[in-house]
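A protein chain is absent from this complex, but the other protein chains hold their places.
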Amino acid sequence: MQLLYFAWVRERIGLGAEEVDPPVTIATVADLIAWLSSRSDGHAAAFADPARLRAAIDQAFVPLDTSVVGAREVAIFPPVTGG
Amino acid sequence: MQLLYFAWVRERIGLGAEEVDPPVTIATVADLIAWLSSRSDGHAAAFADPARLRAAIDQAFVPLDTSVVGAREVAIFPPVTGG
Amino acid sequence: MSDQAIIRVLVTTEAIDVAVEQIALEQGGAVATFTGLVRADDGVATLELEHYPGATEAALTRLAEEAVERWSLSAASIIHRVGPMQPGERIVFTGAASAHRAAALEACAFLIDRLKTDAPFWKREVVGGEGRWVEARDSDDHAADRWR
Partner (left out) sequence: MSDQAIIRVLVTTEAIDVAVEQIALEQGGAVATFTGLVRADDGVATLELEHYPGATEAALTRLAEEAVERWSLSAASIIHRVGPMQPGERIVFTGAASAHRAAALEACAFLIDRLKTDAPFWKREVVGGEGRWVEARDSDDHAADRWR
């Protein structure tokens, strides 16, 4: 599974992208975020407050309780601020 | 009193402007229009249907029942169609 | 910002240059514009715009001032073409600038809606060699009324 990070999520983790292989117990984006938090202090800092996070699966915005089963690309980022 | 005509009012009368001195019995724009109708066939044609006419006194739009007493410039024209 | 608002009103026989008008409006964080073009449909070959010199500029200035006051705009522009013009050419341009996008967008809509009923312009279409004066539309009155 390809992960992408943007804005302060990317900065705190220190990576824009990484490839991961989550265990089968990881069902939703929220599960994935909790599991990723243990990978490094940067991940822990980025994912400390899931209420401040948004996600996209295969480039479509989704709520954090969406299933990640079969997802190729999951992006995790703060609320958008364009325009 | 300076009169100005625009659009098809101007075309029917055949004049863009004329100077008139209405009698003291002419109180409102509507009175003025009725009085002007007898000046020529063109005036009669232009002013046949007052419901289709609009007016301005000294460059401010006014209803046809507005007093013309003391007016320097009265303009008579169809509903506007700009923009 | 309304104290130092930039108001630009122009009645002109020249083509409207939207790039120039846009730059004149770029005084706030948000700029909204509206451009009306001569319709190419209905076989119209030429459109002629007549106006009431002096009264037109005064009416447009009052309208721009009302928008600046109501939405605290940093800039407001109304440019109206007069004389003969061809299908596809720009007849009218309105623009509003503000710190906030909703204010700029609403004020721009207000300017074009109210211009349609409150400014002394008359359109004459030439179709197949015949001129005809365009009739005013009730829908324009309704659009203008929503701002009163």
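Note that the chains are named A, B and C in the order they appear, and that numbering of residues resets to 1 at the start of each chain.
The rule is simple: a residue touches a chain if its C-beta (ideal position, glycine included) is under 8 Å from a C-beta of that chain, and two chains touch if they have at least 3 such contacts.
Everything numeric in this text was worked out from a predicted model, so none of it was measured.
One chain is not depicted; across the entire complex it touches A, C. Among the residues C:Val9, C:Ala55, C:Leu73 or C:Cys108, only C:Cys108 touches the chain that is left out of the figure. Residues of chain C in touch with the missing chain: 18-19, 22, 26, 28-39, 88, 99, 101-102, 104-105, 108-109, 112-113, 143. Summarising the interface, chain A meets the missing chain with residues 4, 6-8, 56, 59-61, 75, 77-83.
Note that in this section only the chains that are shown with their structure count from here on.
Relative to the C-alpha centre of chain A, the farthest chain centre belongs to B. Rounded to a whole number, the gap between the C-alpha centres of chain B and chain C is 26 angstrom. In whole angstrom, the spacing between the mean C-alpha positions of chain A and chain B is 73. Computed from the mean C-alpha positions, the centre of chain A lies at a distance of 49 Å from the centre of chain C.
Residues of chain C in contact with at least two other chains: none. Along chain B, no residue makes contact with two or more other chains.
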